[in-house]
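Missing here: one protein chain of the complex. Every other protein chain is in place.
By letter and in written order, the chains are A, B, C, D, E, F and G; residue numbering begins at 1 in each of them.
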Amino acid sequence: MSTPNTTANFNGARPVIDPDDAVMLLIDHQSGLFQTVADMPMTTLRRHAAALAKMATLAKLPVITTASVPQGPNGPLIPEIHQYAPHAQYVARKGEINAWDNPDFVAAVKATGRKTLIIGGTITSVCMAFPSISAVHDGYKVFAVVDASGTYSKMAQEITLARVVQSGVVPMDTAAVASELQKTWHREDAQQWAEIYTNIFPPYQLLIESYQKAQDVANNHEQLDSQRQ
Amino acid sequence: MSTPNTTANFNGARPVIDPDDAVMLLIDHQSGLFQTVADMPMTTLRRHAAALAKMATLAKLPVITTASVPQGPNGPLIPEIHQYAPHAQYVARKGEINAWDNPDFVAAVKATGRKTLIIGGTITSVCMAFPSISAVHDGYKVFAVVDASGTYSKMAQEITLARVVQSGVVPMDTAAVASELQKTWHREDAQQWAEIYTNIFPPYQLLIESYQKAQDVANNHEQLDSQRQ
Amino acid sequence: MSTPNTTANFNGARPVIDPDDAVMLLIDHQSGLFQTVADMPMTTLRRHAAALAKMATLAKLPVITTASVPQGPNGPLIPEIHQYAPHAQYVARKGEINAWDNPDFVAAVKATGRKTLIIGGTITSVCMAFPSISAVHDGYKVFAVVDASGTYSKMAQEITLARVVQSGVVPMDTAAVASELQKTWHREDAQQWAEIYTNIFPPYQLLIESYQKAQDVANNHEQLDSQRQ
Amino acid sequence: MSTPNTTANFNGARPVIDPDDAVMLLIDHQSGLFQTVADMPMTTLRRHAAALAKMATLAKLPVITTASVPQGPNGPLIPEIHQYAPHAQYVARKGEINAWDNPDFVAAVKATGRKTLIIGGTITSVCMAFPSISAVHDGYKVFAVVDASGTYSKMAQEITLARVVQSGVVPMDTAAVASELQKTWHREDAQQWAEIYTNIFPPYQLLIESYQKAQDVANNHEQLDSQRQ
Amino acid sequence: MSTPNTTANFNGARPVIDPDDAVMLLIDHQSGLFQTVADMPMTTLRRHAAALAKMATLAKLPVITTASVPQGPNGPLIPEIHQYAPHAQYVARKGEINAWDNPDFVAAVKATGRKTLIIGGTITSVCMAFPSISAVHDGYKVFAVVDASGTYSKMAQEITLARVVQSGVVPMDTAAVASELQKTWHREDAQQWAEIYTNIFPPYQLLIESYQKAQDVANNHEQLDSQRQ
Amino acid sequence: MSTPNTTANFNGARPVIDPDDAVMLLIDHQSGLFQTVADMPMTTLRRHAAALAKMATLAKLPVITTASVPQGPNGPLIPEIHQYAPHAQYVARKGEINAWDNPDFVAAVKATGRKTLIIGGTITSVCMAFPSISAVHDGYKVFAVVDASGTYSKMAQEITLARVVQSGVVPMDTAAVASELQKTWHREDAQQWAEIYTNIFPPYQLLIESYQKAQDVANNHEQLDSQRQ
Amino acid sequence: MSTPNTTANFNGARPVIDPDDAVMLLIDHQSGLFQTVADMPMTTLRRHAAALAKMATLAKLPVITTASVPQGPNGPLIPEIHQYAPHAQYVARKGEINAWDNPDFVAAVKATGRKTLIIGGTITSVCMAFPSISAVHDGYKVFAVVDASGTYSKMAQEITLARVVQSGVVPMDTAAVASELQKTWHREDAQQWAEIYTNIFPPYQLLIESYQKAQDVANNHEQLDSQRQ
Partner (left out) sequence: MSTPNTTANFNGARPVIDPDDAVMLLIDHQSGLFQTVADMPMTTLRRHAAALAKMATLAKLPVITTASVPQGPNGPLIPEIHQYAPHAQYVARKGEINAWDNPDFVAAVKATGRKTLIIGGTITSVCMAFPSISAVHDGYKVFAVVDASGTYSKMAQEITLARVVQSGVVPMDTAAVASELQKTWHREDAQQWAEIYTNIFPPYQLLIESYQKAQDVANNHEQLDSQRQ
């Protein structure tokens, strides 16, 4: 086998997430910074970031959060993160822009004993990209969740995607992270995973609603309104 | 004064909503039909329709709902409507596409004794437009909430806007309806109205979060992280 | 009642289609001209034009077609028109750009004895607009189906919409025409109308497929794959 | 007949161009101002303006041109105008922004003895709109060629369209002007009109090229390359 | 002359701005509300609002400003307004959403003795539309500057445009307002007006820079770099 | 020769499809999942997926299909797949999200004895990407047909494209697959391939219609309508 | 130095075009195929393809052209190619889709004795990509001019870009090709190169026109119109 993949630190392993080795890092998802996001609708970013928190909880991943000077214009962390991942550990920084430059943050990652990082950060160009590149250089397998991060233009997002891929980071979208963690519908919490997907692609909620109604109609032998006299 | 406005049935009155004379009609906001919406993100439509239900409740407007053959592919009403307007009256039809062709529906409107209608419907082209044109012809003042209705293309939305305006309907967006009902921030339920706006333009939620944090920092004399040693 | 609507020739009647008074005119839907269409995807136009032919047949409307020099670069009529409306009458012109300038065409319209015209034409700016304005001036009620017509730019479509509305034409989208002809789901050919809507908003086809499957699963007590051992 | 059209000065006549009564006014199509155009690709505007000049020549309409301080940053008239309408009369102004405020310009219009104006101007918001509104007020029938004019944003174009329609101006696109002047393909200069359309919707040029080749292949019994041995 | 224009309160006068009768009303251009604007880039809105302030100063128009609860999440007025129109009068409200519902505001307008209003407001749907419709009803000539106002979606802007036009308001873009106030380049402050246009269509600044350099090269007989040895 | 291409498992061979070694895998093209697709029009995806089925049949490739819990909201396979590839083998899974995690599916692939996989799947991010990455790791040459797969946003598609390319997968579009399978127009079934292209770029159908008419006109010496008396 | 560039066949040389070693291949730029192009405006493609022909002539590069069954619906080569590169050699094929599969075509390339290929082809996905990948495999340095090629969707273009880059092809835009061939403005034919750029970015034509006028005004001491009495 010759697989010339250019991912970093996998050493021939299939470049996918191993849930047992993974930590989720949610960096600088703050109310002020969210006002600067323009590569996707802010509401989409907000749903995706919340979905990451939910799936980390379902999959029992450690979660580490941090914020960039939340006392200033950058604003507070959006509350959904800790609401949906109540076990998350918050690490305060001292002004460092690259979270990886903060020793407490790196120490918290190391303390998990895990070597696979799933990273979302706003703004993507900086708060996601800098720690991702740093962690790859320090030997971690890094999965960057580009659409659970947000930045100031579509072009900035595209440039950042090219840069992190060039550095050996594996790019992911939010749905792919969910599915690599879930792995199968043959599990007891399947319904909770289905609800996560409604956060990632909201038409899934309509599908569930319509499906349920169609089954109810069949099961209850309900008549079509248009056939009533 | 010569105001050549071309709105129908106002007879010289200012063409704005009188909350004391208004009924809200929410027509065919169904899970299946929502899958066909393409003039705006479906999630936006869903938030706007829910916002209408909430504001009708706050402003104490009668609400009448109906659905088009919800036992078939059109699917059930989205649950938010009756969740946020629990006082809403549901009128079942017998297959009529134009809700105004259903005698029970028109009777329910008449029973309110009000002559001003605020109408949202999906699909806009049909479920909003047909009752709007019919009601204008029957002497009602009609306000069509174009962005709390949804249709299959932006072009279809534009054509429908032109058609209903040509017929004397007053076009509104969801925010304008909210503000004409609310009228002032000098009221006890101001905070609840603020929450409604977060459904219409979600950045408003970020503004509230950031505002609250900025005040907390000032009130608590909290130090900036970047100034910690 | 004071309805200042600015539609032409309705004389106080509700400005909607009366199927018993309507003729459908499908003008210059030709393979060459379709290559110049840029206000919507050409495939969308082609589906909408075919849908008009189908609904005219279902609703038993007379249909008159014509083409602009189909022996030249403008190309032949797309075959769907006469395939789905086999009763349509084709009127050849002698080079007149405005179909209404051709005496045979006007005579064919008059011969139907009907005074309500549903008009689609490509390019919208010319082949739909000119006959529409002419027919309004000659006393017809005219419904212009803007999205079953196509033109060379979105801006040209918007200009034409403004122009025909200014002249008293009623603008319609394809779905609205279908629904004003169908009127109710309480009819024997309801399924055929449902199929027409799959041409206008194709997700409707997915809805029907999913609905049928969901009912089959319920009726057949089919097990979810994810629950199989 | 009751045609409530809201065009100005037609007095019941069909609101279309009468070539024998029409003058074409091409206002401020200058190299500098073209750099500010953003409601359509500048190349499209340039092709459309040139097309107006060509069709005026073919249809033997008087053409009057003018420019706004062409010695400054606004730049010179694009050369195509006078190249394709060599009979056009250029009227210099003295700084007036609204060409209709310049007595020489109005005098030149009056000197033609015609009462129907076809107006294109850049920027649309000003150089087309102001003379159009002024001329309507002075009793002219005015056709504004919105897509042979250009302005600084799509929104500005839409606002201007609404404003001029509100004032009784008839909005047109470039193709509609060509076709109302040409009227029929049954004329000796048909080929020259076909070439004008290649300027308005360039795929028409491909149609002509492909049509000619297809006929040549048939007439010359040319073999398909794929059938050669 | 029969000009069926549908503008309100002009009584047959040409529907253009008379600078000697005009007041400029700049309503709720606040830092928080600007975060909700999505019908145009916020930077564009900010430039346009500043341009209105500048041109009011140049044209010596009275300016009245107001804000909606600037102590809360809506935020403070952007500073450019009073910076560029230092003579502007600020009127505080008491929570009324429609500025026209505040007696002090209406009194300030009346005190100017002028009957023509140029109105910009954010959000367009509410803060511009409500006072515009109210003022038309009170007999004012109203010009609504749609692109110096901002709202939460393009669709909301389009709906609002249709609504205010229906009520007899004249829609304007920022450039048209500037040019109707300036009227001619033959004036001493021409250069200052040119600078205003660089705020409305920024390529104009490039034109001025390039023009100046080209003239300098000619006047100084500067050699092209590519011709240097 | 030094070709630093980064495709996996080609071992110096030209990275193109060898039809004699290829299997086509069509994964999870289901009616429900199609409602979540937003990186391209759903109708486009549906045409492309059908085109893959058709070309596999023409080129005599083995086809393997599968679905993700089609008894639930994901819905049934779209019928076109098996309609146009009646020889396709359907493999039911037991809830595994990655089809490659299902032993029956992998066994079916191995049973073909082929080592080149052409993979389309919905959603791209998951159902196409996971099996592609897995199969590359297992030594297969993998061609991923990105535009015969669909996902929930354009950004998700771009992220997935970057990820699979990084892993050594060769990205293809539907037309490229068709042409690499067809190789030449000098074959008896050329007309059937032409019809496949009308599914991939529908203007090709117009070209065929116009070409045929132009030849008919030439062969039948048909007169232009515009030359008739 | 360690430059890990992944271009093919450069063997450490800077990956730029050597005009003395380059041949230009213009493949299947045909009137019919141009109707299927949707990744850029067709007029843009047509200008870019013509620009390639012009620059090859100026830079004295050999040019080889070919077409795919031009006797059928694909249509004839656009005439600009041979018009602007009259020295180009046309090679007829026998139905092969990949031009590199035609021995005459490869022989023509070899006969030039050059090893650097500049390739444009329509459709990009096939007619540009297949020969590019084939030529790289045969040891050529290949520059693919992606925006002088056209294909059926933006997504197809992006997929193809990723595929050819993965294979070691160097992607170029039309302007970059021009500038790498021209190298300096210090040459006698500088004006002819400037005209080529007006084909690639048409605002350059406006710049030249405005520049010339500004210099004329300075040199002729021409007065501004706005300063005339």
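Operating definition for what follows: a contact is a pair of C-beta atoms (placed from the backbone, for glycine too) under 8 Å apart; a residue touches a chain by one contact, two chains touch by 3 or more.
Predicted model only: the values in this text are computed from it and were never measured.
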Chain not shown: contacting residue from G:His87, G:Lys110 or G:His186: G:His186
Given E:Ala53, E:Ile78, E:Ala135 or E:Ala194, the one touching the chain that is not displayed: E:Ile78
Touch list for chain G against the chain that is not drawn: 1-7, 14-16, 39-40, 44, 146-147, 157-158, 161-162, 165, 170-176, 179-180, 182-187, 190, 194, 200-201, 203-204, 206-208, 210-211
For chain A, the residues touching the chain missing from this view: 6-9, 11, 32, 35-36, 38, 68-69, 72-75, 94-98, 101, 123, 125-126, 129-130, 133-134, 136-139, 151-153, 155-156, 158-160, 162-163, 166-168
Residues belonging to chain E that touch the chain removed from view: 31-32, 34-35, 41-43, 46, 67-73, 75-76, 78-79, 92-95, 202-203, 206, 209-210, 213-214, 217, 222-229
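Just so it is clear, only the chains that are shown with their structure count from here on.
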Inter-centroid spacing, chain D versus chain C (mean Cα positions, whole Å): 29
Interface hub residues of chain C, defined as touching at least two other chains: 6-7, 32, 35, 68-69, 72-73, 75, 94-95, 158, 162, 184-186, 190, 203, 206-207, 210-211, 214, 217, 224-227
